[in-house]
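Take a look at the following structure, please.
Here the complex is missing one protein chain, while the rest keep their positions.
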Amino acid sequence: MQVENKEFKPTIVAFCCNWCSYAGADLAGTGRMQYPANVKIIRVPCSCRVNPTFILRAFQRGADGVIMCGCHPGDCHYTSGNYYARRRMTMLFDFLDYLGIEKGRTRVEWVSAAEGARFASVMNEFVKNVTELGPNKRITDLRCKMEKEGE
Amino acid sequence: MANLNLTSENIKRISGVDARKCMRCGKCTASCPNFEDMEYHPHQFVYFIENGKLDKLLESKSVFKCLSCFACVERCPRQVEPAKLIEAVRLTVIRQQGANHLLPDEIPAAIDEEMPQQALVAAFRKFTK
Amino acid sequence: MKYSYYPGCTLKTKAKDLDIYARSSAEALGVELVEVKEWQCCGGVYTTAQDEIATKLSAVRTLMSARDEGTDLVTVCAACHNVIKRVNDDMRNNEYVSTRANNYLQAEAPYAGETRVIHFLELLRDEIGFENIKKAVKNPISKKIAAYYGCLLLRPSSVMQMDNPENPSILEDFIKAIGATPVISAYRNECCGSYFAVTDKSIAKRNSSKFVDSSEKNGAEMILTACPLCLYNLKQNGGASVPVVYFTELLAEALGVK
Partner (left out) sequence: MQKIGVFICWCGSNIAATVDVKRVAEAALHEPGVVYSADYQYMCSESGQTLIKNAIKEKGLTGVVVCSCSPRMHEATFRKAAESCGLNPYMVEIANIREHVSWIHKDIEEATEKAVILMRAAVAKVNLNQSLTAGKSDVVKRALVIGGGIAGIQTAIDIADAGYEVDIVEKKPTIGGKMSQLDKTFPTLDCAACILTPKMVEAASHEKIRIISYSEVESVSGFVGNFTARIKKKPRYVNEALCTGCGICAEKCPSRKSKNEFNEGMDTRGAVYIPFAQAVPKLAVIDPTACIKFKTGKCGLCERNCTAKAIDFNQKEQIIEEKYGAIVVATGFNPIKLDGLEEYGYSQNADVITSLELERLMNAAGPTGGVLLRPSDRQHPHKIVFVQCVGSRGLRPCDKPYCSKICCMYTAKHSMLIREKYPDTEVYVFYIDVRTPGKNFDEFYRRAVEQYGVHYVKGQVGKIVNDGGKLIVHGSDLLMNEQVIIDADLVVLAAAIEPDPTAKSVATMLTASIDTNNFFTEAHPKLRPVESPTAGVFLSGVCQGPKDIPETVAQASAAAVKVVGLLSKDQLTCNPCVAGSNELLCNGCSSCEKVCPYGAISYITKEVRRGDFRRVAFVNEAVCQGCGACTVTCPSGAMDLKGFTNKQIMAEVDAICK
């Protein structure tokens, strides 16, 4: 069992497109801008590569928040990928909200390769919001949870 | 004047302005219509505040010489807005007991028939607590 | 066209002309100005201090009255206009000020800057149109007139948004509309000396006379302003030898309602 008063540290998955936001995250690193270690980044070529099932899988496996970052509208390396991503995520997040996964746990942000500071501030804010919401319980696969606690 | 709580931080809080953005171009001083009457000039205000050297400002009447015409605010390329800083220092001074710069006794001699009361209201707002 | 109207204290005493002629001109132009109920002094000057809330409350009350009437708020005194417009901007964009002001006022509906504040000049330019005023003029003022803006109408431009702060044209366009010829003088948007008329006349003298001298040198036969304190300083401290008048007075004269 976990110790009761242990500070809640959410697990957060960030999908970052290779061209803008992953580079933005790199720039945050180069600039030594701090953000919480809870954020783990998965590199994808474009935000439009993010399949809604990836996000469902993350929540199922115990993630407390998922953020997807792409290039600013109009700046997509692949011209229009981020527009597809935006539409897909709007639908998905509404659906997740319906299921009880609050809107605060999901987010789409546009971060350019030049916006290291913005990447850090977005992550700080997102982690703070998710921490306030507490652990995600809705569609977590209980077996995963038990495994985790059993460790 | 040690109890004044006149730290640069405090000035920043009251004015909402960050003196560190200043690039020392002196455009505020170049713009100031009341330059001649000031012992310390707008760019010096900014520099003093930035460096926390505030005691000189307090001893100077310069804080009461700003016209609040906002020429420096409008023209400052760095959005340092010197007039806001000066207002914050002036307020910090007059908020002390007995530090009012304008006393009611002085009024009768200063006014004439034509003077709009707007002038008095403004002067009292700027110079007294 | 119906607007809430805020005259301000000085317009009820020393600057009656500014008020009276604004009303009569408005009527002649088919604009209804409804005086805000139980208005209070605007505060005279706007303070930039973040922690001064009390001095902004009376302006908020005026703004709330206009909102409750569902009309835009028209001001005519340049000083009142500056204070009310800037407080309105605070209520819109400065959370610190708006939260505290609303907490203090305890109004049924908190105020969030909903009212649009326009100066009488903006009413003439944007709502009525100088072209239409030109058509309504009965007695064209055929004089050479220098316009004095001072600082309050234009600055800070990010909030006032009336005109280009360094190259304004609204008063010159107004002068053209009433049939007169504008004279552009140096220092027309520099300070007149303001409230230093009370504490240090030499400052007011130096500042006002710069504009007055330039205007007279440029052949102005009259000086125009929108602010009672500017008018006082230009006259008393600037040593103007030509008449200094409110723009509303000239408008009324041109419209034939003086």
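Chains: A, B and C, in written order; residue numbering restarts at 1 for each.
What we mean here is this: contacts are C-beta pairs under 8 Å (C-beta built on N, C-alpha and C of every residue); 3 or more make two chains touch, one makes a residue touch a chain.
Note that this is a predicted model, so its numbers are computed, not measured.
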item: Contact set of the excluded chain (shown chains only); value: A, B, C
item: Listed residues B:His43, B:Lys65, B:Lys84 or B:Lys126, member touching the removed chain; value: B:His43
item: Absent chain, residues of chain C that touch it; value: 164-167, 184, 186-187, 190, 214, 217-218
item: Sites on chain B contacted by the missing partner chain, in the whole complex; value: 21, 23-32, 35-36, 41, 43-44, 71-72, 74-79
item: Touch residues of chain A, complete complex, unshown partner; value: 11, 13, 18-20, 22-23, 25-26, 28-30, 32-35, 37, 40-46, 48-54, 57-58, 61-63, 74-81, 84, 88, 112-114, 120, 144, 147-148
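We take it that only the chains that are shown with their structure count from here on.
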item: Length of the line joining the C-alpha centres of chain B and chain C, rounded to whole Å; value: 24
item: Between chain C and chain A, distance of the C-alpha-averaged centres to the nearest whole Å; value: 52
item: Cα-centroid distance, chain A relative to chain B, in whole angstrom; value: 48
item: Contact footprint of chain C on chain B as seen in their complex; value: 13-16, 33-34, 36-37, 64-65, 67-71, 73-74, 81, 83-84, 87-88, 91, 101-102, 106-107, 110-112, 114-127
item: Residues of chain C touching chain B in the complex; value: 8-10, 13-15, 41, 43-45, 47-52, 55, 77, 79, 151, 154-157, 165-166, 190-191, 193-200, 203, 206-207, 228-229, 231-232, 235-236
